[in-house]
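With one protein chain withheld, the remaining protein chains of the complex are depicted in position.
Now for subunit A:
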Amino acid sequence: MRLLAHNLMCSHVRGVKNGYPLGLAATEVRFLDEVAEKAIAEQMAEDSDASDGEYGLPEYNDDVMANIWPKVVYSVLHQAASALGHAEGLPPPKVAVSPSMGVDAATVASSSNPDLASLTEQERKTIYRILFYLDVVEGSLTCPESGRVFPIVKSIPNMLLDEDEV
């Protein structure tokens, strides 16, 4: 699960009113650009004639960033990256989010995102990498209100509810 998905999900347990953001914990994370780099290197080693794949390495793209930025709640992204120990290089959010509890709507409203134009290119690239490439392989998501834990196994979170939760 990438941090983009974490940013877009909230607790859907019945009766929970403020289930955003989900608490994030991880025992294994990886960067997908590094995974892709390794895969291409292996392919080249195996077959010297192989071109470097049809897609090549993922790259930073300004259009993608501009389109995705209004959808992302930056304070929540920053908090999630901090929880995984990868907040280095990220610009500070306007409003800090406490990791243990849900946030109030003023904080999550995406208008609180810093203006993209005010960020340096390096900051934009760091945000981009954290948002799209940082992948939680094994870990869990926790509902801030009910404490329900959703496991993440092999990069896929299990958000299936039990019968008494729907």
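Methods note: a residue touches a chain if its C-beta (ideal position, glycine included) is under 8 Å from a C-beta of that chain, and two chains touch if they have at least 3 such contacts; residues count from 1.
Simple rule for what comes next: contacts and distances are computed from a predicted model.
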item	value
Listed names "GMP reductase", "tRNA (guanine(10)-N(2))-methyltransferase", "Large ribosomal subunit protein uL4m" or "Zuotin", with the criterion being the UniProt name of the chain not displayed	"tRNA (guanine(10)-N(2))-methyltransferase"
Residues from subunit A at the interface with the omitted partner, ascending	1-2, 4-5, 8-20, 32-33, 35-36, 39-40, 53-58, 61, 63-68, 70-71, 73, 102, 104-106, 108-111, 132-133, 135, 151, 153-164, 166
